[in-house]
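Of the protein chains in this complex, one is absent; all others appear in place.
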Amino acid sequence: MTELIKTPRTGETLPVKAGKRTNPLANVFDELVRFAQSRSLFMLHYCTGCGAIELPPSMTSRFDMERLGIQPMVSPRQADILLVTGYVSVKTLKRIILTYEQMGSPKYVIGICSCTVNGGMYWQSYATAKKLNDYMPVDIYIAGCMPRPEAVIAGLRELMENIRQGKADSWKDYYRHYDHYLGHQQRLFGETWQTPTDVIAEARHYGLFGPDTLGTHTALLEQHQRPLEALEMKVDIPELMARR
Amino acid sequence: MRPENYEAQRQPPSHEYELNIGPNHPGIEGNYAFKLRLHGDRVLEGKADAGYLHRGFEKLMEGRLWIQNLAITPRICVPDPVPMEVSYCLAVEELCGLEIPERAQWLRVLQLELSRIAAHLFTFGGHAATTGMYSPMFWGIADRDLVLDLFEELTGGRVYHIYNIPGGVRRDAPDGFLDRVRSTLDYLDSRLPDYDNLLFTNQVFVHRAKGVGTMSREQALEWGVTGPNLRATGLEFDVRRDDPYLVYDDLDFDIPTEEAGDAWARTLVRRKELVQSIRIARQVIAALPSIAGPIRCPIPNPLAWNVPAGSVYTRVESSKGELAWYVVSNGGERPYRTHVRGPSQMHAVQVLEKLSVGCRLEDVAQTMFSLDACPPEVDR
Amino acid sequence: MTKDLSTWLDTLLDELQGIEVRRKSSRRIRVDVQPDALPALLELLRGRASYVHLSAISCVDWIEENEFELVYHVWSYEIGSLVSAHTRIARDPGVYISVYDIYTPAAFFERDIHEMFGVFFEGSPDMSKFILTEWDGPPPMRKDFDSEAWVNAHFDFQDYQPDWLKEIEAKGGGVAVRPDEQRFSRRDVDAS
Amino acid sequence: MRDIDYKDKGGILNPLKSLSFFGRSSVTVPLEPRAASANYRGFHLNDWEACIGCSTCQKVCDNAAITMVSIPDLPQDPAKGIRNLRPAIDYGRCCWCALCVDLCPTGSISLSREYVHTCLDSELDSYFVLPDSNGIHGTPYPKGWAKSEDADLVALERARMEELPPPERIGNFNEIVAGYDANQAIIEASRCVQCGMCFDACPTHMNAPEYIRAIWKGDLEQAVREIYRTNPFAHTCGRVCTHRCEDACSVGHRGTPIAIRWLKRYAMDAVDHERVKRIAAEGKARFLSGKRVAVVGAGPAGLTAAFDLIKQGYEVTVFEARPKAGGMVRYGIPDYRLPQDRIDRDVDVIASLGVKIRYGTQVGTDITMAELERDYDAVILTIGLWMGRSTRIPGSDHPRVKRAVTLLRDVAEKVKVSVPASAIVIGGGNVAMDVARTIARLQKQTYGQVKVTVTALEDLEHFLADPEEIKEAREEGVEILPARGPQEILFKPRKYEVDKIHGLRTWRVLSIFDAQGRFAPRHDEADEQIHEGEMVVEAIGQAAEVEVLGEELTERLDWNRGRLEIDDQGRTNLSWLWAAGDMVRGPDVVSAVADGHRVALSINGVLSIREDAA
């Protein structure tokens, strides 16, 4: 088990594209992009915990989040929002991290229910994670156990507003402070923990590589990393073999 | 260390392949994985993979006071939480020898049946959605929300009611509540023909559902199947009637059965149970005004409550089948051991694994939903 | 094949030594039986007395007696009664015989008890992990596993510093009793 | 109610019937959150005026979501059971089960109908909330789930205590209250929410939550152990304590407080006396310090100090003027409230530790203070308040006008008292009630009927006696006349050698206190009454008999408004002399016990420092 070094997660702004640009037209363009982003969000339909039971009502006729331009999406690759609905067991947490890393940027994480904040009623449980923001950056929290559909809708509207204003950019934090998040993941899953996504390379790609992207934990990751191997496919259907 | 089932564990010949369904998938009410080995689109083998919702309930309950556990119990099965609360309360009451006031018993029955209605509406919708029909799902969920409105009014919470307490219930029904229950029941009743048109007499659905996940009565008994799934194989058994609790003895209701034992029969049994639940709920509404008296018998101070040593096994009929608590007290302030037996522990694991064999890939999700499997019951 | 209740009970009592039967109510019967006689009892209950439904197998860790108690809840659809067969096995090594060949549902319960308590059932079809596949600690339901200690070793909790608290602290007040200092759910009064 | 006739009747076109829904209005609700139901369990509200900071919510919280925060601006009053703590809720833990609401002894906590709270990661501190009556965001929302009539999870009423009915108790001095049996005691003990307000309020800070819990668990020896940690007058306090703990009890805010005193009594009565002695001796020093301490007066304060000091290895001698120990507890409290054998037990426990009690030794005459000063390392003065005060109205110097203290002592010592057929008691305190009820019993025994009149300056609202005492006295046939100012004792026309008392003339008191709550009686002369009685007993107050100190010592000591001047540790201005008990604190058993501990602690501190210095 690695000794966890706490990296302060400051909200310092790096000189990247988020800031105001000198060209006023470019600013208008940015505004437009953000507006468009906020009005068309796909929410990954992954029920992590009990809060998920209020999502079907939120999605369907009565509370109807499609009014806001939000729809469920089955695949992480095309999803914008990761809703963490309540407690995440350690086993689920691994999947959530995998899922999160596979989502394309910009991506937003919503922590619903008490459990994502401070363990909720499972604070004594050996099986659930306590603070979601130890493992991935969170854009918005919705309080409740579980929050009603109205509260979920309110949270989503808040998120939309934040996206429009450019405030919802926690996804960048994951790249900038990858070492911090990886550290918590390693503390819980063991130091051999690795995911198929090369986060560091992505950070470089997005221009979000910062001084806190690398650290002791990423070093540990490199030490243990096994290269990903493609699954071996044995094709032994005679016709196919013959054609080949 | 990667998640262990991230990679396929076996290297199959190419016409056979493995497919991970879940833990993110539409076939089940929760976070649950199902690993399939397929030949083309035929399932050769299915393996359930649970634990995504594991919280260690039973461990947590050993560390909390008897009354503190009330908040945990409904979380064991999210779509149908009331039977969890009630059966836990029944267990504590039996250990303590508490006499539940009659009014509380009737209020409990009302909740149980409303909860069953809500759960069944949810299940129809889900089942329809797994066959690609989304309208019944939208309807089912919207109508279920009306029942949740009733719960909100009665218990102060939409989903987690925490309304039952050993000894009775926590608050009396508010003024005019029964009238609102009545009108909601009337509305739901009037909706049934719509559901029939859209789903139950819809030949597309009927043909999709028939013959899927068939089991015989003997198999069902062998595999420990309970609840609507068992009744769909023709066995007329219901804990409410055959091992009665609360005031079910005094109520007039039928136990619908079907013979076919397939997905269609299971859904049909639920459809018929909906009618019976509405019938029971109406009887409760009619009876409640004339049953005066307290809603709770005196209980010890929750902070100083030693439940007499002993063990008890209480069973109730949840919307999914036989739900039971085995509660052991060593005479202390906290349960020494609680063990919950959820119907899905059979349905979502062994039964599903067996029924999926030979199924086509597109019917797997339907099989799951028709069994009404609830993963948190398995994981606890 | 509805048998008179007393008939089979008598039969059972005749055939098995060291078995204690208690009627708790009209539908609940408690049977205490030695571990080696339990499979035979279940065989009889199922074969001769129509107790075809294994409702659950519960395990209780009686750590002070150094024993595991296994309780088999079986139900007869015909008689309408539930027999809870209690038996106790030594906590160490915690090995027992599977009843899978009598009751199929036993597979799930035995697997569950194995991963939660570490009791091994010989002859059970699958003793591999199911729920706790990614858990490498001790069987968590054992009484000697302290969940809270494990949590404290592996997780941090929030350290809130809201403005109102800072204001109160500036005036000389502040957090007086933390939840963990006065938790009734765990306070060990016996230790005082 | 239609059941489905599904037998493959439907057609493939059946779903098309649903097309009729095109014309119907949508079920969609507006985007803004709906109003929640009347008992919705939303965010917390807490009425700070009603909240007493007892932490019961924190104890019942299953999620450890509640932190108690001390707020310096708020009032703090241990005697009334008020702490300046208020609960803060962690919404990262809370599950809105509302057990805190249902268990709250005051009903201050409730849940509102507000349910929307969202925040950014950087604003997560907003999940930790100190609820007041304004709601989490300061916007007014109506109350949702709140305390209702039938919502209390703690029984608000006490377990019933058997008592002798008035006809059975009036003719004798048998103890009135039966005491709890085991079952009742456990039920009563189970009502405790363990807030510890009683501990704060008790002058000697008894570990009431601990012994109540021990009683509930059936571990009575542990209960006795907890009791003896702070109170060696356990039997006495279990019966006649002024139970400030019960006034502070948080359950008392909405119901009757836990019967803490009766529970103590139960524990003490239930454990074998020999066992009690062994428990009390636990922790006694195995060495002797070689220091000697003298105690003047074997009352609660003196014996408590002796108990503490002997356990710390001191040699303690107690000088008692009377033939038995116990002081005012023995000679001032009638048997029906506190049987003598219970005091014997308390004294026996203390004496069994090795405390020497020299009975019949009046300091001042049999032994002087100067001798004590010479022979002992420290002297504790606990002489109590033994001088009964007189109104000194005309006629009050008559031999049939008695002082309460004297009369009670005579009865306790079984001195022959000539029982008057009718009597008047002047005074409105518990002593007056004791006297009246004692005379009533004697009258019943002698004449078969009761004729006692109590006149008090105070009106019923300001009565000093416990309401319980007043009620019981009335039940026993004592006539209580509040708001009567005594003017004169009247005599019968002279026929005999000594005048015979005819009665007492009183005026009505219009009001007794001024706006500042200080004494300022106003009389109504027009409302004059004459109460007939053969004997008058004055029970208006007591003073210390400081004459025992002798003139020389009196001059050396510092005084403060008639009372011996002491510091907060009970030390006088003389380095060898401490004072404790009623004479410095005013009359109260449990305060005297607390005082005893205080001086014992001080003496131990001072003497051990002296030893170190030597």
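We call the chains A, B, C and D, going by the order they appear; numbering starts again at 1 in every chain.
Going forward, contacts are C-beta pairs under 8 Å (C-beta built on N, C-alpha and C of every residue); 3 or more make two chains touch, one makes a residue touch a chain.
Simple rule for what comes next: contacts and distances are computed from a predicted model.
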item	value
Name under which UniProt lists the unshown chain, selected from "Rubrerythrin", "Sodium:proton antiporter", "Sarcosine oxidase subunit gamma family protein" or "ABC transporter permease"	"Rubrerythrin"
Left-out chain, listing which of the shown chains it touches	D
Option from D:268, D:343, D:357 or D:431 whose C-beta touches the chain left out	D:431
Of D:464, D:481, D:574 or D:606, the residue in touch with the unshown chain	D:464
Residue in contact with the excluded chain [from D:65, D:170, D:357 or D:393]	D:393
Touch with the omitted chain, as defined above, among D:316, D:363 or D:404	D:404
Footprint left on chain D by the chain that the document does not show	328, 332-333, 385, 389-394, 396, 404, 427, 429-432, 434, 457, 464, 485-488, 507, 518-523, 525, 539-543, 546, 551, 554-555, 557, 559-564, 586-588
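We adopt the following convention: only the chains that are shown with their structure count from here on.
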item	value
A-B or C-D - the one linked by more C-beta pairs in contact	A-B
Centroid distance [mean C-alpha coordinates] between chain B and chain A, Å	32
For chain A paired with chain D, centre-to-centre distance based on mean C-alpha positions, whole Å	60
Junction residues of chain B, two or more chains touched	3, 51, 54, 56, 59-60, 63-65, 68, 71-72, 142, 160, 303, 379
Junction residues of chain C, two or more chains touched	132-134, 140, 145, 147-148, 158, 184-185
Residues of chain C touching chain A in the complex	132-135, 137, 140, 145, 147-148, 150-151, 154-158
Chain A - residues contacting chain C, complex	90-91, 94, 117-119, 123-127, 129-131, 134, 187-188
Chain B to chain C touching residues, read off their complex	3-5, 48-51, 54, 56, 58-60, 62-65, 68, 221-224, 226, 235, 237, 242-243, 303, 311, 313, 315, 322, 324, 326, 328, 334, 336-337, 339, 341, 345-346, 349-350, 378-379
